[in-house]
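Missing here is one protein chain; the remaining ones are kept as they sit in the complex.
Order of writing sets the labels: A, B and C. Residues in every chain begin at 1.
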Amino acid sequence: MEPLVPLLIALPLLGAALLMVLQTAFPRSWADGFAITTAGGVAVLGGFFLLETADTPLVYWLGGWTPRDGIAVGIALFVDPFSAGIATLIGLLGTASLIFAWRYFDSVGRMFHALMLVFIAAMVGFCLSGDIFTLFVFFELMSVAAYVLTGYKTEESALDGCLNFAVTNSIGAFFILYGICLLYGRTGALNLAQIGRALGGGPADGLIMIALLLIATGLFAKSALVPFHFWLADAHAVAPTPVCVLFSGVMVELGLYGIARIYWTVFDGPMTGEQAAVRTVLMIAGTVTALTGGMMCLLQRHVKRLLAFSTISHAGVLLIGLALLSPQGSAGASIYLVGHGLVKGALFLCAGILLHRYRDVDEISLRGKGRELPMTGVIVLLAGLALAGLPPFGTLLGKSLIEEAARGHHYGWVSAVLFLSSALTGGAVLRAGGRIFLGWGRTAEEEASGPTEQEKPETKEARRRMHWTMVAPPAMLVAFAALIGLAPNLGEQAMAAVARFHDRSSYAGLTLDGRAPAPAPILLSSRSGSNIGTGLLSAATAVALALFELFRNRLPNRVDKGIRRMLRPAVFVLNGWHSGHVGDYVVWLMIGTTLLGALWLVTVQLI
Amino acid sequence: MTIRSRQIMALGSTAALGLLLVWGVIRLPDFGAYPGPYSDVLNAAAVAERHVTNIPSAVNFDYRAFDTLGEEFMLFVAVAGLAVLFREQRGRSNRKNPSVVQVSEAVRWMGSGLIGFTVLFGMMIVLHGSLTPGGGFQGGLILAMTVLLIYLIRGDEAFERLSRRAFVEALEAAGAGAYVLIGLAMLTTGGMFLENLLPIGRLRELDSGGTIFLINLATGVEVSAAFVLLFAEFLEESRKPSSER
Amino acid sequence: MNVLPYVIAVWLFLAGLYGVATSRNLIHLIVCLSVAQSSTYILLIAIGYRQGAGPPIFTYVPPGTPAVDPVVQALALTDVVVSAAMTALLLAVAVRIYKQTGTLDPQKIRPLRS
Partner (left out) sequence: MTVIQAVVFVLVAICGTAVVLMREPYRQTFLLSLYGLLLSILFVMLAAPDVALSVIVIGAALPLMILTALRIVGQHST
């Protein structure tokens, strides 16, 4: 089945080119059907490889250039359950958003489908690549497609969001390229396995540490970790909703996947002695991100912005999972990634339904209007609870594994961070849902602050009728998220796959010598299922938080005011950061990089 | 942030970042003493294996052709992006300002004399991509510049006739698509994606590289069409009446 | 002296980033970004250079003659195209922003955010 591997990338690319060649000859419905079929094909192929590679990963040498004496001559694609799984997720979300877009846009430009297909292909290329420069090229391709899709509506704020996104992420890409240069200068190799082998297990010197710092920063900029997150809310708020599904559902998380892949193939050896420091630094970054994102999420009333900040918070949780550097943590993070991606995709699609029908996504002004959309309301309720970690959704399983791993490393406080992140983001979504679909909470007149920004509707006029193609995709995504949580033994299977993922000698052997020693089996010291108690607790807290937010005005006036006064400094600081000025964002990017470097130096000294 | 404070913070953070970067780069192998194994393997094997003499071309179009595929599609996306940003707004008004370019006779004469030469030069650079410096990208860009030269000396009409949008766009997409198709062709015969499928010819002849020659051509078509479109979008935008706001 | 090229690449990178951060004009900003990117080609080519070796082109010299690294050159070529595509795209965005807001100064184009 090996020959099918490149099709995952070549098919959507070819599809995009075909759509452009035949753009005048194709009626729009054909273009839709064609794009949906192609994206669906990616999902099916990805799923196929997910099952196929469960035992042994697959290495595909493009152009047939197999390595010689351990020196990679060509470019390798590496298919294991992780890369295939994420490719499946990309295909699924792509299919869902293209089906949704079918009846969503009144008149969509001819370029939309072609751009979406290139975007999908680029993301798949990024996650399959086993070569560090190919990673960079597909990172750039994915970014360029994302910039264009962000600015697709070409109104002022869309262009603004596009510019901020493009400038900060390009600089992130330059950082990655600098890191690649350093590694290439040291090892003379571009293949991940070969670099890892050349660096060996030796102690890390300045060059390796700086290379890791630069590559991590570049990918952090993509995965929107604080303080590199500024672009994300701006871009998500303005990008067309079907595009946001892919942005939040998988693009942001791909940055973290990239770090994990590069770390465990290249840096794991030289960093063996520094593991404690790596863990501390990444845990701090993840915690700050998870909490800041959660806070900001609760403060938003523009629904797409709210969802964007919740993505930031969850990216922080994912980083915590990876930062534990334990198989259980990574397994948890990978399940969490998929679960969150599906749920978040569904939520963005629901926001799209609102925007389609009412030409508005402001929580306050939509108050009560959603009563006509019971289906959408139910989906939002389920998805909100899934974000908060209600059983049986996949998010809970991932979270439970991460918590378990953290306890193993005596990081008990991680549970509290995860709990807060779930409660804050779930609570914010439920609050918005309660207000929009049930009409609870304060009316627009009672709300002190004005709307954050006006969004240009993506449809010509408000719609009375809604086509089934718009409700089915989010419902399907939520159902998938629940299925993941219910899948038997998923935790164990993920851990078995992680055992290979973490084993760099197995990766290198498979890539460079064509055979791999079996990875060391992982001793399952603890349970690897969902922790139902925690899930119910965090879901209940999220509901309570949402109700509190909605009915805060019923509290005695003094209490309400006191809470507001307490929060004001934090709100001021957090909002002040988001100046929207591209120069500021670049300054923050540089300060963040330096801070990470400084934090690293301090931790290395202390630990 | 105020302008002043941003300047100070930018200066501070750039300096700190600079320290970190320098701390890394001074540990690279000395300039001029690069040891790496990858290049030695290629320098030693590529001429015999691939029958081309320009090794960077062999790397770009064969050993690491997949990177170049990504790069082609980056241009493809840029062209689509410009179309999204400019054209879909332009649809509404067909009014155009007349060309504002005032060209002197001297430029016109010189330009006319240069056109033939640049076309030939561009084609030569594309076709000899596998043998001498240059290739589809550089030559394609030179060919696109020729079209621009025609704009300079003959004005809009000639330019518009040459860069008829639908056709050039199809050409551009076809170039990118051909790259993928050439890659896929080998799959049908049981080979790998982007593997060479043609007999490799005699060394130092134009088509000696087999597939390299074809991919190089596809790249040339894609790049020249893409840049003609990029220029065309900007030029057309510059002639749009300024009443939009 | 042996690290001068690397330090110069870093210098240009930082200069470009400083320009991007403090720019008052989007077109200036985009040019600064391309300067920052150009430093990556310098770094790549400098890393692969070998003193006294010729270009990795064996049209007129027999194969086996000492040559510099062809891989970094291929990478730099890709990088150049990336830079060109990005610059064209960003210029178009800047032009559109100008048409809608009447200014290119990032300080002035901010729509007010909460």
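Note that in this section a contact is a pair of C-beta atoms (placed from the backbone, for glycine too) under 8 Å apart; a residue touches a chain by one contact, two chains touch by 3 or more.
In this text the structure is predicted, and so the values were computed from the model without any measurement.
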(request) Sort by label and list the shown chains the missing chain touches. (result) B, C
(request) Check the options B:I26, B:L148 or B:L203 and report the residue that touches the missing chain. (result) B:L148
(request) Pick out the residues on subunit C that sit against the missing chain. (result) 1-2, 4-5, 8, 11-12, 15-16, 18-19, 23-25, 27-28, 30-32, 34-35, 38-39, 41-42, 45-46, 49, 51, 53-57, 67-68, 73, 76-77, 80-81, 83-84, 87-88, 91-92, 94-95, 98-99, 102, 104
(request) Spell out, residue by residue, where the missing chain touches subunit B. (result) 31-32, 54, 56-57, 125, 133-135, 137-138, 141-142, 144-145, 148, 227, 230-231, 234-235, 237-238, 240, 242, 245
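Here, only the chains that are shown with their structure count from here on.
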(request) Assign the assembly's chain-to-chain touch graph to one of these shapes: line, ring, star, complete, other. (result) complete
(request) Can you check how far apart subunit A and subunit C are, centre to centre, with Cα atoms defining each centre and the answer in Å? (result) 28
(request) Return the distance between the CA-based centres of subunit A and subunit B, expressed in whole Å. (result) 32
(request) Would you mind pulling out the distance in Å between where the CA atoms of subunit B average out and where those of subunit C do? (result) 15
(request) Could you tell me which residues belong to subunit B and also touch two or more other chains? (result) 6, 10, 13-14, 17, 21, 25, 28-29, 34, 36, 38-39, 42, 64, 67, 70-71, 74, 77-78, 81, 85, 89
(message) Residues of subunit A that contact two or more other chains, please.
(response) 133, 137, 140, 144, 147-148, 151, 154, 178, 184-185, 190, 579, 581, 583, 586-587, 590
(request) Sort out for me which residues of subunit A touch subunit C in the complex. (result) 133, 137, 140, 144, 147-148, 151, 154-157, 159-160, 162-163, 166-167, 170-171, 174, 177-178, 181, 184-185, 190, 449-450, 452-453, 575, 578-583, 586-587, 590
(message) Under the stated contact criterion, what part of subunit C meets subunit B in this complex?
(response) 2-7, 9-11, 13-14, 17-18, 21-22, 24, 43, 46-52, 55-59, 63-64, 67-75, 77-78, 80-82, 84-86, 88-89, 91-93, 95-96, 99-100, 102, 107
(message) For a test of understanding, state which residues of subunit B touch subunit A in their complex under the given definition.
(response) 1, 6, 9-10, 13-14, 16-17, 20-21, 23-25, 27-29, 34-39, 41-42, 45, 62-67, 69-71, 73-74, 76-78, 80-81, 83-85, 88-89, 166, 169-170, 172-174, 176-177, 180-181, 183-184, 187, 190-196
